[in-house]
Every structure is written in structure tokens, then in C-alpha cells.
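Heads up, the thing below is written out as C-alpha cells.
Heads up, one of the protein chains got dropped from this complex, but the rest are sitting where they should.
Each chain gets a letter, A and B, in the order it is written, and its residues are counted from 1.
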Amino acid sequence: MTPPHQPSPQQRLDTAARAILEQLPMLTHRGLVVDSPPGAGKSTLVAQAADALAQSSAPCVVIAQTNSQVDHLVRRFARHHPHLRIARLTGTEHTVPDDLQVHPGIRIGTRIEALEKTADVIVGTAMKWATVTDRRWPWAIIDEAYQMRSDMLLWTAGLFDRALFVGDPGQLDPFSAVETDRFQGLSHDPMHSAVAVLLANNRDLPVHSLPVSWRLPSSAVPLISDAFYPFMPFHAGGREADRTLTFPITGMRTPTDEVIEHAARTGWALFELPARITGQLDIEAFQAVLGIAERLLARRAITTCEENPEGHVLLPGDIAIGTAHRSQAHHIRALVARQYPQLHGVTVDTANRLQGCEFRVTIVLHPLSGRGDASAFHLEAGRLCVLTSRHRHACIVVARAGIAELLDAHPSNDPVHPGAASKVADGWEANHAVLAHLAQHTIDARAQPGRRRG
Amino acid sequence: MSSLDARLGVLRGTAPPIPHNARTLAALTANPSCDRRSLLDAAGIDKDALAAHLGLPRPLRKSQLALDYGIAFERQITAQAGAPLVPLLRQALGLTLSEVSYEDVNSVGSDDDKSPLKLRRAHTRSRILSAAHRRSDDPRTLLDHPVLCLTVAGHQVYLEPDVIAFQRDGVFHVVEIKSFPVIHGQPDPIKANAALTQAAAYVLALRELLAGDGLPPDRVSDTVILVNPRNFTRHPTATPFSAHKQIKYLSRHLDRLRRLPQLLDKLPPNTTFDLAPGPDQRPTRPRGELVAALATVRPYYTPGCRHHCDLAFHCRTEAHNQGRTAALGTAVRDDLAGIDTIATALALTDGHLHPSRGQKDITQALRHAQRIHADLQTDPA
Partner (left out) sequence: MSLLTSLLRMRAAHTGNAQRASQLRHLHLSDQPLMLLALKQTGPAARPLAIMLGTDPHRPRLLVAPPSGSTAPMLGTLADAVTAYIDACQRHSEHLPATSSKPARRRYTDAPQILVPNPQTVQHLKDLGDDLRFRSVDDQNPDSRAVQRLGHWLTYLTDRADLPGSAALIPMTSFLGMHWISGQSPLEDEDLATLLAWIDPPRHAASGRDAAHTAEDPATYRPAGPATDAAFDNDHLVPLFDAYAHARRQAQGQQQTRTLQELDRLLATYMQPTWDLMWQAYALLQALPEAKGTARRWDQERTAFTDECNYLAQDGRPRPARDHAVAAAVRLARMEHAATAFAAERAADDPFVRAELRTTGEAFGGPVTTIDPEHTLRGPTGRAQWRPRLTVSTPDPVPMEPGQLLACHTHPNARYKICEVTPADGDTLVELEITAGMGTVTRPNHAVLPEAGAFLVFTIAPDHYRMPEFPARDQTPWTHGGPPADHPADSDEGEGEEEQ
């Protein structure tokens, strides 16, 4: 899907990014890592860097992790860098979106031979690039490098002399369905992210970070930065006064209306349902989530921001509903299809699938809601980070009461491995931090109008 | 004696209290929801003796062979004024001192092998503070058998770390000697976690000591050094671990121990776990009374309890008798979304019980599973 906002690249490119671009051609190291917090202009940087590198040593190879990420990047190149000849290297099983297929500046091919001679930039998934052999180019850009498993980097590293690695260290870690303990402690653990392995084996590589989130409102940045990026603080690019969320239609003083009004004022709200262990399928919570989305649209919420100072009426496509489990997303989508025609167009998906996306308002079903105990999956910092950092205006969390107790009851007997503290936030700690923050923004779903806990 | 102490004393009876130690503190984080365990530990009750009297398997009983092996390894490391330890720590911590000063607090002010805890604690305190303030020309770089104090639920608990190392740049490190092996750089991750949680108690105690003198917590490193046998030998190896997480967990759970008075308030009057030892030291209290007393405090049983609690088999029997789903493991408990007992779950499945509003979805799923299984029996298609 297309992110709802496409500010001009210049607007988004801050000084840190510019400094990185200037350094790139003179780089003496073989690689450069750029850590990017949510919405810090990562894609802009990737596009600009590819443009710059294509000038000196075409073609520039761009490696992303999923087909939708690749299609995104290709679209961005075509729109903002029309002078570049873009090639999209794709597998046969993926259908490239129509708008890209018909675009005159984009060549699409399943074999590198058909593309390499005429392109300035070639974009493909790591999986597809892994099938390309016997070639080597001066430069590659690896996007979403923290989502890339290091074994995938091993298959593709032979394709380039130097590389720019760009990614968000706070998102979900790579995953495998098999037992991978035996790799623990290896500097080249195939389960670690490409960046982790790269830096473990090349300790002198320069690491930069983008210090400004252009997406997150100033209400969200302190929490997200402290809870999920303790080693990489960042600040908000937008001014508080520029971001507003208002309702021209008066509410009905129900808890649902109260929750959206509170979120409109403060950027956050927690809609708390009575404590109950429900498992993954909590129909009451699903209805609550959808009820909130419905009220946001019914009251014709208007947002203003730096790019829309005159105001924008909130549309279904501006809203995302995020869940931990696929079955939850599926159920909510089914409810939308059957009972909420007015919500058609709202994105409903899991944290995994929402990585890298941006919306005006997000409604999050808390991963620990309705659970009897926490598990590593539900506690993972990256999961909560993705869910609570997709929004430009407000994030509304829906949860059953009792999560604080659940966290306190969580036994700390996870296996540990040698080494220094991980650069990744600990899920238990991050969950506590988010919950402590939300405590001041809690609306009781059963409360009488006007009464608020916390 | 505070009234809290008095109340806990009644629970314990005549036996001397078993004080908290790093191991029992570590157990706090292994099952933080268990009120039964919290209360018994706070009262200093000998859970192993209780289990033995109840005729239960004793899952935590120590093998003499394991103890001997551990002691021999530790002796080997701290022999000759810590000589084998010094090069290891120099490497693990980057100690730059050419000569390292070593002191064994055990031998302070006494000809005995072990001086009294209080004395050792006072001595440890003065040595640590003097090193921290650099009062001495000769900073004690290694302190063996130190004794620290940690405030647990308002009580002073003595803790005995293996070694504390002090670095020239002013940071203290906790060093723990453990006899489980590190094979090709990897220790058993579960044992390593237990060791780090114990070390976390020492880090907190050390920070408490320094805080008393106005020194900041970061003077004690989050990085803990474990010294273990390397591979299949008895040669030691030192491995740095981050105990950041264990320290956070433990301090949060120590904070929660303030709930003790509420737990005590819930007990019926005259509740006691006193084994009432007779003249021959054999317990005389009837088992039934103890079982009834245990039943007054809420447990939080999981099958994993046997790894860290002496009473695991008692709680298991209780969970079985009550038909609790938790006795069947976390997967079953998770799948059943809050249905506590097997009988309820099966009655809902078989249609003998009408689901409440909150049970509708899980009941539907159970009945669906039941139907599929029934089809399988009749028509294995």
C-alpha cells in the first residue's frame, strides 16, 4: 500500500542524511550503516543515495527484503527521480502492481541479463538477488537491513564491493521455525540480522543514525525513543502545533468517544476492557477496536500537519488496525467485511506486515491483552515498537485490564548467552515503560461518561 | 522485633529461620506470582524439611558429588592468593595492573576458616568504600569471600558473593565461580541465567552499600564475570555476561515483596507451618494439618516448579486433585483461554455445560476439535 503522505524528498532530508550522502563517494570503508528510527526518512535516504551512486558507478544495486518493499522503492524512484532508468528484478511468482508495469521509466524482468546493461538502478528482493551469480558491482544499498537475516546477506554479499546498510534497529527480529540455539555466540550467527553480523565482523565500520522522526508526533517521540531506542535517542521533526486532530461533530460522551477525544488531545489513549483471559480470539476487543475506528470516521476527524496545514478529513485509508496474531487480523477483517462496510479501506494487519508503513491514526490491540501469561513472542520489544510507532497523529491501544500484573508475574528464566548487553531493548522493560505511560491515558470501557481512571 | 517478624515467626514455629540468600532471591524471579512461595521464604521456613516430612520427592536435593566438585573447583581458582584468577580477570575486564592485590575476607580477625558474617561484612564494607573513594594507596583489586547486605522486605539479608573485583577506573565487578562448563564458549543458557540472577542480588547489594555513602549505582557494573571450567577440563575460563536484565527483574520483584502484610492478613488465625520437632528432632505435626495450612496460601503451580521449588510435588498433587489445566503445562493453559479446570473444559466440549458469555468462542473451538476427532475415529479419511 502507498503511505498516505509523500512530502518532497528535499523536505524530508535532514542534515544528518545530507552528511551521509556527501561521505558516501569518499568512503574508505567497505560499508556504512545508517540506523533509522521510525519515520526518519529512511526511504528518502535510500533513494537519494541510489541516485548519487548511480551517477558515479551505475548500475546501483538495491536490495530490499519483501516484494512490497521493493515495489514501494521502485515507485518512489519513478516519482522523485524520474531521470533514473529503473529496473525491477522480480521472481515469477510475484505480480508487480499495474501502475509500475505500465510506467515507461521502469523495466521489469525476471533475469538480470535483461536488465543490467541499461539500468541506473536495479531493485529486487534479497531472495531474488541470491539467485544472481557471477556478477559484481561497485555499490549496493541494502534497505531494511535489520529485517534481513545474515544468511541472506551471505548469499548476496558477493554481488558488491561496498554497501550502504539502512534499517530500523527497533523492529522485529528475524525469525526461524526451527531450533537455532546451536548458533548462539557465533559472530556470524545466521539468525542474527545482517547488520549485527556485519558489525560483529567489521568493528571499525562507521555507524550513523538519523536523529529526527518526521513521522511521529512530538507526543510519541519521548516514549518511543526511551522505551525502544535507549541507545539511539531521536527527536520529533514536526512541531506540536502543526499536528492536530479535531472533530467537527460533537461526540456522545460514550467511552468510545472519550477515548478518541483523549487521543486527539494527547496523541495517546488506552481503551481498557475488563480483565479476562480470552486467548487470541477476543470478539469483544475486536468490536471495541472497530467501534473506535468507526467513531473516528463518523465524526469526520480532521488532521492538520506540516504537509496538510489546511486540514485533511480522515479517510479509512488513513487508519491502521494492528494486531499480534494473524488470526486476530483475519477475524477483524472478516468483521469489517460483514458488519462494518463504512470501514472498508482500513488497513488491518499484524505487526510483521505493518513494518515500514505509516498512517495518520493507528488502533492497536495490545499483544498481551487477554493473555494468561506473557511469552517471548508477546513480549518482544520489536512487536510493540512497530505497533506503537506507525502513526502521525494518534495511537489508541485497546487492551484487557491486568497487563501490569501479567508482566510482574512473568518469570525471568530465559536462557542467556555470553556477551555485552544487547543493543535491542528488552521486551519486558519496554512493555513496562509503555504501560506506565499509557496509565495516564486510560479510559475505562465500562466507565460512566466523563470519568477516567489514572 | 517488628510485628511483621512476629507474625512470620509464628508461621515458622520453633525452627531457626532459613535466611534469604542469593539462590532464594533468584527464585523470586522464577515464579513471581506464587504467594505460597513468597510467604514461606519470607518466614524462613525450611521447605525441603517440609517436603521430606510430607513424604514427597525432593527435587532440589543436592548431590554430594556436585557439591564436592564445585568446592574443589572454587578452591582451585582462589588458591595461591587468587593467582589463577588474576590473568583471567585481567583479560575479561581488561585489568591493566601488573600486580593485583588480593584479600580473602574469610580470614579476617579470626583463626578460624570463617569469621562471623557481621565481622566480614564490616570488613567488606570498609574495604569497598576505601577502594571506591581511593583512600588507600593500594586499591584492593580482588576481594574474596566478601559479605554484603541487601534490604529485602525491610530486612537485612547477608549475601556472600564469590569475588568482587575492583578496576582502577573506579568500577566494581561481581565475579561468580560456577562449576558448570563453558563448552566452546557457550555455557548451559539456563544455568547461566540462574547464575546471573544470583549475581544480580550481589550487584544490588553492592549498589546499596555504595549508595549509603553517596556513590552512584553505575560504580557497580551490569557486567558480571562468570568463571567456569573450560570445555571438558578443569582449567578455568572467565566469560563476561550482561546482567542488566536480571538486575532489573530482581529489583522490581524485591519491590513487590512489600505485599507481605496483605498476604498475612488473608491467612486464617493460628495458621502455622511449624513442624513441631519432638525430642528426637523428628517432626510431630500431623501431615494433614500442614497440608491444610498450605492450602490457605495461593500457589501458582507450573510443571517447571520442580526446577526451583522444594514443594513442587505438593503443589502438583494439589493441582491434580483440583483438576487444574495448569498441571498439564503452559500450552494447554494457553489454549484454554482462562478455563481453569479440566472438568469445566470437558463439560463445555461435550455440551454438558452451557458456556458463559466469555466462554463462547473457546467452547466453539473445543467442540469443533472434538467433532474433527470423532470423525477421525469413525472414518479415517
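Throughout what follows, a residue touches a chain if its C-beta (ideal position, glycine included) is under 8 Å from a C-beta of that chain, and two chains touch if they have at least 3 such contacts.
Just so it is clear, the model here is predicted, and its values are computed rather than measured.
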| item | value |
| --- | --- |
| Touching residue (missing chain; options B:T14, B:Q64, B:N270 or B:S356) | B:Q64 |
| Contact partner of the left-out chain, one of B:R23, B:R75 or B:R234 | B:R234 |
| Hidden-chain contact residue, picked from the options A:D51, A:D120, A:D189 or A:D257 | A:D189 |
| Missing-partner contacts on chain A, residue numbers | 30-31, 93, 130-131, 133, 150-151, 153-155, 157-158, 163, 176-180, 182-183, 185-191, 194, 197-198, 201-202, 326-327, 330-331, 334, 338 |
| Chain B residues touching the omitted chain (full complex) | 57-58, 61-66, 68-70, 179-181, 183-185, 229-235, 303-304, 320, 323, 325, 327-329, 331-332, 335-336, 342-343, 345-346, 349, 365-366, 368-373, 375-376, 380-381 |
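The criterion applied here is as follows: only the chains that are shown with their structure count from here on.
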| item | value |
| --- | --- |
| In the complex, chain A residues that touch chain B | 181, 184-185, 276-279, 281-283, 370-373, 375, 408-422, 426, 428-429 |
| Residue ranges of chain B touching chain A (in the complex, touch as defined) | 29-33, 182, 185-187, 189-190, 192-194, 196-197, 222-223, 239-242, 244-246, 248-250, 252-253, 256, 300, 304, 330, 333-338, 358, 361-362, 365 |
